[in-house]
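Reading through the structure tokens given below for one structure.
One chain of protein is taken out of this complex; the other chains stay put.
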Amino acid sequence: MTKPVNPRGTPIKEAEAVGIEFPVVGKARYNYTTGEALGVFLAGLKQGRILGTVCKRCGRVFVPPRMYCSYCFRPVDGWVEARDEGVVVTAVASYIEATRARAEKARVVGVIKLEVPGYKFDDHFFPGIMHYICVDDEAVKSMGIFGMRVRARWRPVEQRVGSITDIECFEPAGP
Amino acid sequence: MTKVAIVGLGWSGFSPEVVDMSFREMMFKAAQRAYEDAGGLDPRRDVDAFISCQEDFWEGISIADEFAPDPIGGAMKSVYTVAGDSLQCVGQAYAMIKSGLFDVVVVESHGKPSDMLTLHDVMSMALDPISLRPLGLANIHALAALEARAYMAKYGVGPQHLAEVVEKAHRAGLRNPRASYAGRLNAGDYELSPVVVDPLREADIAKFVDAAVVVVLASEAAARDLSDTPVWVEGVGWRTETSTLELHDWAFPLHARMAAEDAYRQAKIADPAKEVGFAEVDNRYSFKELQHIEALGLAPRGSAAEMLLEEPSTQAAACPSTSAAARWPRGSPSKSTASPD
Amino acid sequence: MSRNINFKHRVAVVGAGMTLFRRRLLETPQELAWLAAKQALEEAGLALKDIDCVVIGSAPDAFDGVHMKGEYLADGAGGWHKPVVRVYVGGATGVFTPIAGWWHVASGLCRKALVVAEEKMSHAAKPHPQYVFRYIWDPIVEKPLNPNLIWIFAMEMHRYMYKCGVKKEDIALVSVKNKRNACGHPSAQLCDPNITVDDVLKSEVLVWPVQRLDVSPVSDGAAALVLADEAEARRITDTPVWIKGIGFTLDTTHWTNRDLAYPEYVRRAAEMAYRMAGIDNPRKQIDVAEPYDPFDYKELHHMEGLGLAKKCEAPILTREGVTQRDGDLPINPSGGLLGVGNPIAAAGLMKVAEIFWQLRGEAGARQVKKPVYTGLAQAWGDLMQAGTVIVLGI
Partner (left out) sequence: MNRVKYFQEVMEIEAYVYTAGPIGTRWLQELKNGRLTAAYCAKCGKLFLPPKMFEPETFEEAVELRPIDDVGVVETYAVIHRGFDGEELKEPVAVAFIRFPGVEGGLVHYVKAKELRVGMRVRARWRPVEQRVGSITDIECFEPV
């Protein structure tokens, strides 16, 4: 005898799914309070700066910032500015949209380990953000993108709104 | 088996809109206070597990527990979420410590309703999609109003009784620095409050606040280390009546009665009306306070209202409650938790 | 945390049940929970009135499309007039649910508990269930980039490939193994007895390096267990399966700040469970394991986190056939999420049910070849954060 014995359930096709269709558009809107950490971070982006916080007890720099050290459980000791430049830690090429539809063209996205003058980071913990990387998907497939130096391509000042999208993408910065 | 104690408590917020802190920063503030209250405990070293009480749609984040660990010192430690009210989390912490595996467990809960632009739509998403949601109720408080009428009709409770509850809660809140909506109401004020869903007026419905609360629980041995004044948890109960609104008792909160019985059995309380010194009952709606006083066995069924009018001093002493304002709805009308200390 | 303790109440699994796992099922979420719970009760020879309390596991409310899903599911999970609680840790919920069930019984608060996990992803029909995953990202610093869930997996997979020098061919072997294993599972959604590595490598590229057959499907389903304390368990069955160890860990929210090549949070959760179970050499002492495999590389990743393979060693063990059903360390004999399907929380609990059946010798067509005494199930979730581990033994 193989368990489970006679598992039940009634498989259906999409077209047969008689029930209630319930539109949700407009029904779950939020006005997130950014708080001090992300509020300052977003304002920094608007000025073309990437800001982080620092815990002087353990020496960690937090980008994206928070007001507490996740490791020492104490308030952070202030703000530091990261360079808008760093190296790619990992990256992928997306051929689909958030909706699962096929994308018109591949979009490369990855995690960038940022540089902060006066601080050194290993592979274990580092200030890093996820963003688009403006390179060809071949750079991903060949794995050449790992360790690539990239720099933020900022939107023009007048288009910036205080969002992560104030950076258009990161682009190769040369060696 | 070990006893379980509460050894620390912290909070932040408790105002209609906390504009200068994110929910995570509120959690951090509350946690810092709680750990200080628990004798300066270090969550990175001294805490075995953390529970965060939250629901995705309240947060506007799917799998919202992702954001739980860092602000309370729980990163890379044992953390999980209970989708329910915070007393249920206390119940989980109690069971965890009783099991013998955990010595110190932290319970965190927060609400930031001011972040929700479409609160009514979000609350309506909790209704059964087949039998209830298609009705498109203009005000979800109507469901509580159905309970209110059923209770009032069955036990002869009138608006004068609800007015008394409202007045008492607002007055009690004046002595609580965290009660945003406290105030002194005169006898006639209640009637000036607009009818929202008859039989409930605006004054009968608790208003929302943003807040975070952190509680530290510990085993007997750990509690003696951490605190000179631990408060022992003698019993905890939580019960669901049914998921199906149509099948639940509209006139009486059976779930609260059953949860209380569980807690009293553990606490060896035979006559709660005599043995319970004071109670904080859920009064998110005025009539709920009366219902819950009865469900908890602090007054015979159907008699809380008359007791309130006849012996205000006794009743106020037996059941002083925070301002209705200090409550924010979490959980469903068919669920209840009781935790006498 | 207490060490080397003797628990007053040992906790056993005495029954398991589950539904079919399918892309779309007609039953409501409550009814799916009921189908699984009813089957678990019948297997244990119990009625609902015998149950003292209920623990529900379910991941995001946004799938079923019901806010406060725990309250909604209670009736189907057998919660009528009972203590009911819903716990969750994202994708790791399925294995976490019996962990929470453990302390309900170990504490003495309940003698017999129903543990039920359910997910109905098909409700989130328009435009696609995947769209719902957009809301698990940080709403302020990540969601504006319009992410797809697969991004985060692909980033982890690629980092793992880079760090360990793993080829896609090696990873695809996991998908092939699990989809073939699934053919022995009566609930399976994606049995394919003839699938090859080539099929995986030729499937649609979603987010490089992730292709369609690297990923588990969208599924509806539910699973359930009955837990009992020692005295009750002895009354109910001659072959109880004991919960020997539990462990759970949540890493920092900020996944972009740490290396993704190794699942540290799984290692820590496993250490917690092993300490409780008295296991010091998992590779030798665990006879069969069900690590979480929503993506094929995840099985490898988790084997390493669980200490069942050294760092970067899991692909080698896989290539050598060690992880096959007749191998020395059978991994995912059920067919896993890649083969049986992935109704998130229910899939995790399915893994615990599989270990239960394997240890009782009831897995029939799926029974592993070697004798098994100790098994493990593990799940993973959140933003590469959550590890949950349970060790069962006879």
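Residue numbering begins at 1 within each chain, and the chains themselves are lettered A, B and C in the order written.
What we mean here is this: contacts are C-beta pairs under 8 Å (C-beta built on N, C-alpha and C of every residue); 3 or more make two chains touch, one makes a residue touch a chain.
Just so it is clear, the model here is predicted, and its values are computed rather than measured.
**Q** In the intact complex, which of the presented chains make contact with the chain not displayed?
**A** A, B, C
**Q** Using the touch definition up top, pick the residue from B:Ala153, B:Leu174, B:Ala221 or B:Leu309 that touches the left-out chain.
**A** Of the listed residues, the one touching the omitted chain is B:Ala153.
**Q** From the list B:Asn139, B:Asn176 or B:Ser303, pick the residue that touches the absent chain.
**A** In the complete complex, the chain left out is touched by residue B:Asn139.
**Q** Since one chain has been left out of the picture, which residues of subunit A touch it in the full complex?
**A** 10, 12, 17-34, 36, 38-40, 42-44, 46-47, 162-163
**Q** For subunit B, which residues reach the chain that was dropped from this view?
**A** Residue positions of subunit B that touch the missing chain: 19-20, 57, 60-62, 117, 119-120, 123, 128-132, 134-135, 137-143, 145-150, 153, 194-200, 202, 242-247, 250-251.
**Q** In the whole complex, what residues of subunit C lie against the chain that is missing from view?
**A** Within subunit C, the residues touching the omitted chain are 24-28, 30-31, 34, 37-38, 41, 47-48, 62, 65, 75-76, 78, 80-81, 122-127, 131-132, 135, 139-140, 143-144.
Keep in mind that, in the parts below, only the chains that are shown with their structure count from here on.
**Q** Applying the document's contact definition, name the chain pair with more C-beta pairs in contact, A-B or A-C.
**A** Looking at contacts between chains, A-C has the larger number.
**Q** Can you give the whole-Å distance between the Cα centres of subunit B and subunit C?
**A** That pair's centroid distance is 33 Å.
**Q** Rounded to the nearest whole Å, what is the centre-to-centre distance of subunit A and subunit C, using the mean of the C-alpha atoms as each centre?
**A** One centre to the other, that is 27 Å.
**Q** Quick one: which residues in subunit A touch 2 or more of the other chains?
**A** Residues 22, 30, 32, 34, 38, 66, 70.
**Q** Find every residue in subunit B that makes contact with two or more other chains and list them.
**A** Residue numbers touching two or more other chains: 57, 60, 69-70, 75, 122, 125, 129-130.
**Q** For subunit B, which residues are in contact with subunit A within the complex?
**A** Interface residues on the subunit B side: 18-25, 28, 31, 35, 42-44, 57, 60, 69-71, 73, 75, 112, 114-118, 121-122, 124-125, 129-130, 133-134.
**Q** Considering only the defined contacts, which subunit A positions touch subunit B in the complex?
**A** The contact residues of subunit A facing subunit B are 19-20, 22, 26-38, 66-68, 70-73.
**Q** Which positions of subunit C touch subunit B when the two form their complex?
**A** 1-2, 5, 7-9, 28, 30, 54, 59-62, 65-76, 79-90, 96, 100, 102-104, 106-109, 132-133, 135-136, 138-139, 246-254, 264-265, 268, 272, 276, 381-383, 385-386
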